[in-house]
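Below: the structure, in structure tokens.
Here the complex is missing one protein chain, while the rest keep their positions.
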Amino acid sequence: MNPELKSIVEALLLAADRALSVDEIRSVFDEADRPERDELKQALAGIAADCEHRGVELREVASGYRLQIRQELAGWVNRLWEEKPPRYTRALLETLALIAYRQPATRGDIEEVRGVSVSTGIIRTLLDRDWIRISGHRETPGRPELFVTTRQFLDHFNLKSLSDLPPLSEINELPEALPEEA
Amino acid sequence: MNPELKSIVEALLLAADRALSVDEIRSVFDEADRPERDELKQALAGIAADCEHRGVELREVASGYRLQIRQELAGWVNRLWEEKPPRYTRALLETLALIAYRQPATRGDIEEVRGVSVSTGIIRTLLDRDWIRISGHRETPGRPELFVTTRQFLDHFNLKSLSDLPPLSEINELPEALPEEA
Partner (left out) sequence: MVAPPPKTPQAPESQQQLAIAYVAGAAVEELPGDLYIPPNALEVYLEAFEGPLDLLLYLIKRQNIDILEVDVAEITDQYMAYIELMQAGQFELAAEYMVMAAMLAEIKSRILLPRPETAEEEEADPRMQLIRRLLEYERYKLAAENLDDLPRLNRELRQARAGLPEIQRTIPEPVVELSDLLAAMAGALRQAELFEHHHVSLESISTEEKIGHLLRSLEKNRFVPLVSLLDPREGRLGVVVTFLAIMEMMRGAMVEIVQSDVFGPIHLRLAGKEPGKEESA
């Protein structure tokens, strides 16, 4: 078996962060040196064997193969999250703040103030967290979505109503505290 | 060396989506069986050795250790994504380079060397990416913001510290006088 093939397949599995089917793996190779399915299965078997004494194992699931952290190690891995909850980026917080103060606001409105484009990921995260919702569309070309904050947003920040947000004039005096890990 | 320790550390590195410091790794263990720093470093060295012929490598960057896909395999791995990695403009890269090599630097400092104004979009993009942050203000009229690079910047560019940046080219000693013009 081609040892290099094993390395490539392992790299693919660890880069993808999801299960990959045999065909997906084959598709990243140029046609000229695309491995046969059997060859690939052999490489996968080799990876599985190498994992014997490692922290991960090769699993075959419905959509293909994935390298997964061993069940026995779940306890340690979970502590990693306990120790350090993820944090939001400055871009996300500014987007949320602008929606809170300027609602209803479109993506374009936010981009105008911030001078950079607002990523879809940020809007998705805010929607997923139920902090903002789409209240409608602005009747301008493209009919952009109008975002407003939700009740959950008020609850999270312990506000009774939007009028409890400090006025902008006060905010401008605030020092710019930057989220930066120590 | 405890072989199990190596497995746990590997699992942690593959569970996190960022580099982990030695202290972060130690903190997931109960105090009773928390490995000493030396022991942990040995485990990390063991992992690095195991990676020798694999598709991943252990790399120490500014925030700690991470397992990453070998650079040589980027050609295959990148085909898993439709999206092309972002390309940055020269203006952005020059601004970033000036901040990296001159930090702390103000917008004015950057503009002086580049001879053009620095767009707000560029500064925003760099702040959004967490590659730079505002470290304070220079005590000159206007109190301009001082920018420095972050650990995330070093992590992203695969560097352990600022001293790993490619050296800035030397400026040759200027002659006392220039030749007379024709």
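Which chain is which? They are A and B, in the order written, and residues in each are numbered from 1.
To be clear about the criterion, a contact is a pair of C-beta atoms (placed from the backbone, for glycine too) under 8 Å apart; a residue touches a chain by one contact, two chains touch by 3 or more.
As the structure is a computational prediction, the values presented were derived from the model and not from experiment.
J.: Given the contact definition stated above, which residue among B:Ile25, B:Ala62, B:Leu96 or B:Ile132 touches the chain not shown here?
T.: B:Leu96
J.: Could you list which residues of chain B touch the chain missing from the display?
T.: Residues 11, 13-15, 17-18, 56, 66-69, 71, 74, 77, 85, 87-91, 93-94, 96-98, 100-101, 113-117, 119-120, 123-124, 155-159, 165-166, 168-169, 171-172, 174-175, 177-179, 181-182 of chain B touch the chain that is not shown.
J.: If you put the missing chain back, which residues of chain A would it touch?
T.: Against the missing chain, chain A presents residues 11, 14-15, 17-19, 55-56, 59, 66-71, 73-74, 77-78, 81-82, 85-88, 90, 93-94, 96-98, 100-101, 113-115, 129, 156-159, 166, 168, 171-179.
Methods note: only the chains that are shown with their structure count from here on.
J.: Quick one: report the Å distance separating chain A from chain B, using the average Cα coordinate of each chain.
T.: 20
J.: Contact residues on chain B for chain A in the complex?
T.: 3, 6-12, 14-16, 20, 24, 27-29, 50, 53-56, 67, 69-70, 73, 76-77, 79-80, 119-121, 124-125, 127-128, 130, 133-134, 150-151
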